[in-house]
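Written below as structure tokens is the structure these notes are about.
All protein chains but one are shown in place.
Entry: chain A
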Amino acid sequence: MPFIPHTETDVRDMLAAIGAKKIDDLFDEIPLELRSGKLDKIPEGLPEMEVAAILSERAHLDAVGLNFIGAGAYEHHIPAAVWQITTRGEFYSAYTPYQAEASQGTLQVLYEFQSMMTALTGMDVSNASMYDGASALGEALLMAVRSNKQNDSGRILMPKTVHPFYKEVVTSTTHAQGLRQIELAYCPKEGKTLLESLKEHEGQGITAVVIQQPNFFGTLEDVDAITDWAHAQGALVVAVVNPTSLALLKPPSQWGAKGADIVCGEGQPLGAPLASGGPYFGFLTTKMEFVRQMPGRIVGRTLDLDGKPGFSLTLQAREQHIRRSKATSNICTNQGLLVTAATIYMSLVGPEGLARVASASIANTGKLVAALAAVPGVSVAFSGARFHEAVIKLPESAAEVLPKLAALGILGGFDLSRHYPELGNAVLVCATETKTDTQIKRYAEALKQVLA
């Protein structure tokens, strides 16, 4: 029996100890009319070898040549050691460290992770992860409403340059608690939030202003000016950042005069494979004054009975298993294994490696943009400074061009026409450190061929 060790003798002895004749008798409290039938639609079980053959065949169907899509999920090199250690059974098959003494490994990893995320973002305190970047933004905004005693209207200024699916997730997860998103326009030339668009919201009791840096287009926002404006209005600043970029970009704690108040984002670039969108992990850091409004697990360092340092879950009075309906969030299970991978990733690349990954990604995207813009009819949409993504405009609809590129083995980018129809035939492209000059040239040649 797959994964069940019982012999016939075991079953007989165990039933005798229970005082039951057969296993089915153990279900005698369940009304007979509720008992399920044969489950005919479920296939019969297969041995590992046959399941492996089926999965390998299916995996082959998805094989791609070159990926130039980013849009919130980035292809970076992952050192071999990251997942070899992460999938050790002691990490892989443990659970939430409820028994701290028997979970010091996981707890110390989480403490180190919190330390690394506060270092990258410049903030005081980090939690032990959220589900993903989008849900982390939803939780960050709910936290902003609880934290901003002066303006708790729930009105949120949301730039149009924030990831469109993040905005959808914020709507799904916060609407019932009365949060309302008010859109901020972007500059059609530079591709960043228009500072003038802030003026009309002065004196409106805004709870929080969201700033995504770099924004969805890959452009760098004027974070200082927006942050200072928000604070002058009594609004909190919620930053959405790419952790790789923080090796080179000013940490949110230094935005404007007072810095961002809550920082969140998608942790995937730190050692998680693309893998169809998950599992990834969200991160959330903040100033110490807001720590009691933070959702999720937090690990602290303390002492044991002998005065020896050790780690345990702390500030649990915020959480659902203690506070029930008064908790800061319903989050319980989070993304521990991905955090383990990210912690090992950050240890292996270090500050210099992360800076080189960021720098090489900027350089490669620059090369890609130059190569594509040299194709007749193709142009670059925005002039603003950027990180490792850019918007290019095509002479034909992206819905026509991208499948043709895919047929040539090139996943050419994210079609922006549905979320940004005003941009025309626009595609968001990305080239991380993983792309070579030859591969970039291949993309440009394929595009030329498709458009010819």
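Note that in this section a contact is a pair of C-beta atoms (placed from the backbone, for glycine too) under 8 Å apart; a residue touches a chain by one contact, two chains touch by 3 or more; residues count from 1.
Assume contacts and distances are computed from a predicted model.
The subunit not displayed here is recorded in UniProt as "Probable glycine dehydrogenase (decarboxylating) subunit 2", chosen from "FAD-dependent oxidoreductase", "Probable glycine dehydrogenase (decarboxylating) subunit 2", "ATP synthase subunit b" or "Cationic peptide transport system ATP-binding protein". For the chain missing from the display, the contacting residue among A:V349, A:A371, A:L394 or A:L447 is A:V349, taking the whole complex into account.
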